[in-house]
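FYI, not all chains are in this one, though none of them got moved.
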């Protein structure tokens, strides 16, 4: 029950985050194709952020699925994660409206980095609280993918100051890396 | 449980999509009937898209109801469907504000077409994953209605370039065809 409400609230916030981003796709006032052209970068940034929020929802889903019990600290770690994800629509619009310029690309990385940290705090707290049931603990293991993402976000943040399109490639790369759902957990749950 | 969260998240996204469309009905600054006149096309496009989202929610509901188990691929196929549906408010405003002009009507069809494809991918993945329990598989059968819709969307997209009001009729026609809930599944579930 307790876990159910945490999931329901997170689902609600993630559903709203993913949907309000589309409001930045301002309807063109003309009825021809030329009206769509300025929307292309906004649309591309929307696609990327939609995938990121989708990845977080997916992994959050698997993470909570294995978590038997939760406590007050976990509730707050979850809110902390949702806080950083709630800033995704802001940086998404910022990079889209400025054609992936340097400073916005840097801040896009900062928000992803903080969300990455927040997710990893949440994961560690859930593992600590469910120690005896080591299913999640085994599934996550050394969490190479998580640590690699943090490192890549950090590089992309610095690179954004010099070659903005390359840090864009890094964000796309990390997304692709995570698009493959966390089958480690899925496999272990199935075996269970 | 896993299925429950997929449904809850989808419900959240669909509920937000259906409700933010109404924000395009900009409140007139005058208090007389003349203020409502320019809103009529926006209102009509809202009604049509409300019905489409309602149809998707309804069919999604029946589809998931029969699905016993889900996996990572199904989660992503579902997000893919939600992505295309999240673009419905955008094209809805676009056709409404431009009095159902040619290019917007074409893109309205493109979004419906992509959503139709996405739904059919989701359906196939669920059938593949729940093969043994052939309830859904039998209910869907050859999926004539789904295939017919794809064909009609395609025609409407091309027709929009020449006779925009006729492609509008096609969108209305497809909606009416689906308004009748998917009783094939309902009947089979009841028999079950």
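We call the chains A and B, going by the order they appear; numbering starts again at 1 in every chain.
Following the convention adopted for this analysis, a contact is a pair of C-beta atoms (placed from the backbone, for glycine too) under 8 Å apart; a residue touches a chain by one contact, two chains touch by 3 or more.
Keep in mind that this is a model prediction, so the values were computed, not measured.
Asks: Assuming the 2 chains shown are copies of one sequence, what number of copies does the full assembly in this structure comprise?
Replies: The complex in this structure file totals 4 copies.
Going forward, only the chains that are shown with their structure count from here on.
Asks: Using only the C-alpha atoms, find the rotation that maps chain A onto chain B and quote its angle between 0 and 180 degrees, to the nearest 5.
Replies: Copies differ by a rotation of 90 degrees.
Asks: Just give me the whole-number Å value for how far the CA centre of chain A lies from that of chain B.
Replies: 26
Asks: Across the complex, what residues on chain B touch chain A?
Replies: On the chain B side, the touching residues are 1-2, 5, 8-9, 12-13, 15-17, 20, 24, 71-73, 75-76, 79, 82-83, 86-87, 89-90, 93-94, 97-98, 101-104, 107.
Asks: Of all residues in chain A, which touch chain B in the complex?
Replies: So the residues of chain A in touch with chain B come to 7-8, 11-12, 14-16, 18-20, 22-23, 25, 27-33, 36, 47, 50, 54, 57-58, 61, 65, 179, 181-183, 186.
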